[in-house]
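Since the structure comes first, as structure tokens, the remarks are kept for the end.
As you look at this complex, bear in mind that one protein chain is not there, while each of the others sits in place.
Up next, subunit A:
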Amino acid sequence: MKMPTKWKRLTALATMVLTTALLSGCSNMMVLDPKGPIGAQQRDLILISSILCAVILVPVLIMTFVIAWRYRDKPGNKSKYTPKWEHSTKLETIWWGIPIVIIGILAVITVRYTYATEPSKPLESANETMVIQVTSLDWKWLFQYPEQDIATVNYLQFPANVPIRFELTSDAPMNSFWIPQLGGQMYTMSGMAMKLHLQADEPGSFFGSGANFTGREFGKMNFEAKATTQEEFDAWVKQIKSESPALTLEGYSKLAEQGVTHEQSFSSFPEGLFNKIVNKYASSHQHGAKTEASTDKQEKSEKDAEAADSTADGQEGHDANHAGH
């Protein structure tokens, strides 16, 4: 096919404009503009797999258009017509072979990355891992900082360059904890404490969301995740400690009721609240609805709950033991 030079130039120009527009657009997109090691690896993987797919996609698209044009039914079309040609072992081997090879390569890469970015695996870092316990509620987020003994609602703050272990659970329908610029999401499920390790490489404010549908106001479960320097973080903790009220058990049950709320901060939270939330559902495997009337029973049920918790931990496997602490 010969194209006049004018057309060639025009198409070249159009391609250039389109590519620049796309690329400049893409670099602003959260997932393609990561600010942490996990997000960066996932971005790399997205780009690698896209290129591998493009290797097969582009020729197929070109072939489609060329064949569709060349063999159209027009009087005087001189291209070959072989109505009975229906099989060629050589050709068919080629196009069973090409996808097998590409998928083979992609499978190897995928498996490597799957183990490398396994969310429960601690991140390697000179800094010690910090723990934040995340609970999704209807329709808000509760973040507890066990090491600092503070809690926040609907916003997160943590130091940059420090690996964070998010422990995720839910006291409501399953949601999904997602900060796209730091890395992929993880479900928050009641009765379980999932682990997701993330880290911000630089200070900044990142968009976080509840990605899984949980009912009426689930769209309002966006939150800000702010990474600061260690000093700023310490100052912030101090400020919360001195200025904010404490979160009580009654306060928590109020918070857990359905509804939306603004950002909140708490200078402390009831001891073992996170485990209580997890065990509330984990324990129900052993016995049914709890009766609040009898303190004896309650104590017993809590003991059982602890036992259940330890087995649950055991099942979660080796990763818990490596968690840096």
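By our rule, a residue touches a chain if its C-beta (ideal position, glycine included) is under 8 Å from a C-beta of that chain, and two chains touch if they have at least 3 such contacts; residues count from 1.
Note that contacts and distances are computed from a predicted model.
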Which of "ANTAR domain-containing protein", "2-oxoacid:ferredoxin oxidoreductase subunit alpha", "ABC transporter permease" or "Cbb3-type cytochrome c oxidase subunit I" matches, in UniProt, the chain that is not displayed: "Cbb3-type cytochrome c oxidase subunit I"
Touch criterion as defined above, residue of A:218, A:233 or A:252 at the omitted chain: A:218
For subunit A, residues in touch with the removed chain: 25-26, 28-32, 39, 41-43, 45-46, 49-50, 53-54, 56-57, 60-61, 63-64, 67-68, 71-73, 77, 79-87, 91-92, 95-96, 98-100, 103, 106-107, 109-111, 113-120, 173-174, 176, 178, 180, 183-187, 189-192, 194-195, 207, 209-219, 281, 284-285, 288-289, 317
